[in-house]
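What you see is the complex with one protein chain gone and the rest in place.
Let's turn to subunit A:
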Amino acid sequence: MHIPDGFLDAKTWVATTVVGAGALSYSLKKVREEFNERLIPVMGVLAAFIFAAQMINFPIAGGTSGHLLGATLATVLLGPWCSGLIISTVLIIQCLFFNDGGLTALGANILNMAFIGSLVAYGVYKLVSGKSRFEQAAIFLAAWSSVIAAALVATVELALSGTVPFHVALAAMLSWHFLIGIGEGLITVVVVSYVRGVGLKPTWQQKKA
């Protein structure tokens, strides 16, 4: 879902860069407040894992593919602000070193995938996971919703830029990402149980409880 250069007009990319940078600095502040030094390698390894997983495009239908976003994965394990920070770092590296996502669209990509993705994931996860037997359903739904939300915001940005009319892009974006979101949900459920299985505990939840 990485927006390249040229899809967003100047007012939209400037505005999303400002908002994206604001979200990034707020997340740095939040992470610093709650910081636990022992979490540094955990954050690093989750970011590395998400980078690697984002390279694995999986086919969905009709010659289209999707790849993991990872916002729910990081949010369930480390909380939404830490997740936002991790995904932003992944996006910055993808943009600077691999030409994935444009430099002018970096703010928009950070906003959509790192922050909208993580905050929506957090909201849905909190809402559904109240009872432990719904844990996996909560993770799946959170992951699916994070993809849909990011796609929706990207559609708004494209429409504001005059690149494509909103009503034209909406159905197309949502239908492809409906399927990509299912992939996101399945991968996230499997990876979260794997990560917990090798001994990683969701520290932020223990602290809050």
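To be clear about the criterion, a residue touches a chain if its C-beta (ideal position, glycine included) is under 8 Å from a C-beta of that chain, and two chains touch if they have at least 3 such contacts; residues count from 1.
Note that in this section contacts and distances are computed from a predicted model.
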| item | value |
| --- | --- |
| Listed names "Cobalt transport protein CbiN", "phosphoenolpyruvate--glycerone phosphotransferase", "Na+/H+ antiporter subunit C" or "Probable glycine dehydrogenase (decarboxylating) subunit 2", with the criterion being the UniProt name of the chain not displayed | "Cobalt transport protein CbiN" |
| Residue among A:Ala47, A:Leu111 or A:Val124 touching the omitted chain | A:Ala47 |
| Contact residue for the chain not shown (choose from A:Met55, A:Leu127 or A:Val190) | A:Met55 |
| Per the touch definition above, residue among A:Ala21, A:Leu103, A:Leu160 or A:Ile182 touching the missing chain | A:Leu103 |
| Touching the absent chain when the full complex is considered, from A:Ile86, A:Val120, A:Ala138 or A:Val189 | A:Ile86 |
| For subunit A, the residues touching the chain missing from this view | 1-7, 28, 31-32, 35, 37-53, 55-59, 63-67, 85-86, 89-90, 92-100, 102-104, 151, 154, 163-164, 168-169, 172-173, 176-177, 180, 194-195, 198-200 |
